[in-house]
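Only a single protein chain was left out; the remaining protein chains are all shown in position.
So, chain A:
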Amino acid sequence: MAAYLARRLVESVLILLGVTLVTFFLLYVLPADPVRQIAGRSATAETVENIRQQLGLDQPFWVQYGRYLWNLLHLELGRSYLQRSNVSELIWARLPPTLLLMAGAIVCELVLGLTMGIVAALRRGTVADNGLMIASFVGVSAPQFVVGLLMLYLFGVKLQWLPISGYGSFAHLVLPSLTLGILGAGWYSRMMRSSMVEVMRQDFIRTARAKGLARRRVILRHALPNAILPIIAMIGIDIGIFMGGIVVVESVFGWPGIGQLAWQAIQRVDIPIIMGVTLVSAVAIVLGNLLADLVTPLIDPRIRLR
């Protein structure tokens, strides 16, 4: 186990290094000049060159990348080109809302997805089953931007049950979490349904029934723990999917997380922020995957890590 963990950690560091290299390179070859964004439209060529030198952007790629890594080793993400603030400070301020939103989305997708999946599996072939699977199909396919605006219009404007946008209370969390979680809920309901259908056919379920256990007990104690296994492993991977979704969802709902920060930084070629957010996202994805792999054997002793 310890050896496994050590190997995975080394792999993770290599992956992160690769991510920084690729991102840094893409930003380096991008046909847009961050110095022009800083210098503004009234700048003379002299000013532009001056700023380029101050930021070290006149240096060759490997020098720039080397310096970035050196700073990273000292846990420095640099200062934003346009805001002049510490990138770590900017990300730190926006991380709690993003984590909260992700937690909300995980709850939503689990509650919705599992319930839908179980109900559909137990009523296989009925109208309820078909209806739920169509709903999950829509959840998987609909763009989050559209889902978000529709929900906002329905619950925020028409029914006025929930605030339209903003941050700060539980009520504010509901719509963005639902929007972000609906994609996963769609996937989970389909996975849960097939997993549940599969488990319900197993011998041990028949045995449990034959023992005369109540249907409720058979489902909750015997079927569910087995059917849920593949889903648990998925949650870690979800974090990666969320990282894409938060950019859209945070924009729609005015949620002050790192997705919004990233979007605004990309528009203005604010390289230190883009690098910082990319790195944080990559760390989250790597950790999520690692966690998923570590948790699986705890739930299912048949699986062992090597």
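In the analysis below, contacts are C-beta pairs under 8 Å (C-beta built on N, C-alpha and C of every residue); 3 or more make two chains touch, one makes a residue touch a chain; residues count from 1.
Note that in this section contacts and distances are computed from a predicted model.
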| item | value |
| --- | --- |
| Identity of the absent chain, which is to be given by its UniProt protein name, from "ABC transporter substrate-binding protein", "Fe-S cluster assembly protein SufD", "Aspartate carbamoyltransferase" or "NADH-quinone oxidoreductase subunit F" | "ABC transporter substrate-binding protein" |
| Selected from A:T44, A:S141 or A:S169 as touching the chain missing from the view | A:T44 |
| Absent-chain contact - pick from A:L101, A:V147 or A:V269 | A:V269 |
| Selected residue (touches chain absent from view) among A:Q83, A:T115 or A:Q202 | A:Q83 |
| Contacts of chain A with the absent chain, listed as residue ranges | 30-33, 36-48, 50-51, 54, 79-80, 82-85, 89-90, 93-94, 97, 149, 152-153, 156-157, 160, 164-167, 250-257, 260-261, 264, 267-269 |
